[in-house]
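Note that this complex is displayed minus one protein chain, with the remaining chains in position.
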Amino acid sequence: MGKRVVITGVPGVGKTTVINKGLEILLAEGVTYESINFGTFMFETAVQDGLVRDRDEMRRLDRTIQKRLQKNAAAAIGKNEGNIIIDTHCSVKTPKGYLAGLPEWVLRELNPDTIILVETDEDQILMRRLNDPTRVRDMDSAKEILEHQQFNRSLSAAYAVITGCTVKIVKNQDYLLERAAADMAAVLR
Amino acid sequence: MGKRVVITGVPGVGKTTVINKGLEILLAEGVTYESINFGTFMFETAVQDGLVRDRDEMRRLDRTIQKRLQKNAAAAIGKNEGNIIIDTHCSVKTPKGYLAGLPEWVLRELNPDTIILVETDEDQILMRRLNDPTRVRDMDSAKEILEHQQFNRSLSAAYAVITGCTVKIVKNQDYLLERAAADMAAVLR
Partner (left out) sequence: MGKRVVITGVPGVGKTTVINKGLEILLAEGVTYESINFGTFMFETAVQDGLVRDRDEMRRLDRTIQKRLQKNAAAAIGKNEGNIIIDTHCSVKTPKGYLAGLPEWVLRELNPDTIILVETDEDQILMRRLNDPTRVRDMDSAKEILEHQQFNRSLSAAYAVITGCTVKIVKNQDYLLERAAADMAAVLR
């Protein structure tokens, strides 16, 4: 049985960059991981099952059906035998508040060994978001980003209690990507 | 099926004022909510069942019986079909430590869509408590109020993982009640 690692981080923290750099390091050592984006995987499964045609339909699904889709996607991913990285949200910030990315029914199916939180100072995240031309939606203040990261830590504590997984905080600070990638590789190795 | 929203906040944060103002805004739009105080509801059920005659007896009940009362009250509230606001504590500060207001057996019966934490800066809460002539019990310091609010956030993260509900933080800052009420109405709308 391989390792199952969930990787999360608020938008703009540079999660994907850290994952790619970290996997490069490991690949050079002969360690391989399959990388799965939870949202994409769930969407593709829903399309195959004829439940939706696009992402918009996905969002408009009834809560009970969404829950079932999440559970099924998690169960399918959980059957994977090799090393996998599951790229997902610790929480999603919605107009109605924070939504846990790994509610209990997802968590119990995924049964991860480790959850990694990629973090950095809230002002660095703010500046990265300001410099991202593809980002058009409402901006969070630095204080709100801090609140979001803190809430993610609290969520990850609940994840750890339910599954027994470890929770690792990997800092992706400005100018220190190499270090973040090395820290991530050390957890995945 | 209506919306089920749990509203919490430490003593002195002005939770009831925000609820009333928020519901006024919604009523003008034709949106109605039934407001239920969890503690009162539970007490009245216990009186009807002949288990207690007053609040003091309630507190002295055996832990197992209290748990059953909580569960039954939550189940009865959970059967409600319309929009409901459940006014309760995220945690109660007791001499033995913080007690979760929504332990698992309550949470699973209530199954809320959203939990709202009404918060403000700890020094504002301290001043509001100092200016409340009805408050006679031991005073918490600003640091202790901060600790309480932070613990409530951590609790709400666990609530979110178990139920899949969203967690919304609504700030009720000095001189900004209108904004707090508007924020609350936006979640309940």
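Letters are used for the chains, namely A and B, taken in the order the chains are written, and counting of residues starts over at 1 for each.
Following the convention adopted for this analysis, a contact is a pair of C-beta atoms (placed from the backbone, for glycine too) under 8 Å apart; a residue touches a chain by one contact, two chains touch by 3 or more.
Remember, predicted model here, so these are calculated numbers, not experimental data.
Novice: Touching the hidden chain in the complete assembly: which of B:I36, B:I85, B:L126 or B:A158 does that?
Specialist: B:A158
Novice: Considering the complete complex, identify which of A:I25, A:V167 or A:A182 is in touch with the unshown chain.
Specialist: Going through A:I25, A:V167 or A:A182 one by one, A:V167 is the residue touching the chain not shown.
Novice: For the full complex, which residue in A:T17, A:T45, A:N72 or A:T114 touches the chain that was left out?
Specialist: In the complete complex, the chain left out is touched by residue A:T114.
Novice: Could I get the residues of subunit B that touch the absent chain, sorted low to high?
Specialist: 67, 91, 94-100, 102-105, 107, 147, 150-151, 154-155, 157-159, 161-162
Novice: Just the residue numbers, please: which parts of subunit A touch the chain that's not shown?
Specialist: 113-116, 153-154, 156-158, 160-164, 166-169, 186-187
Please note the rule applied: only the chains that are shown with their structure count from here on.
Novice: Please tell me the distance, in whole Å, between the geometric centres of subunit A and subunit B computed from their C-alpha atoms.
Specialist: 31
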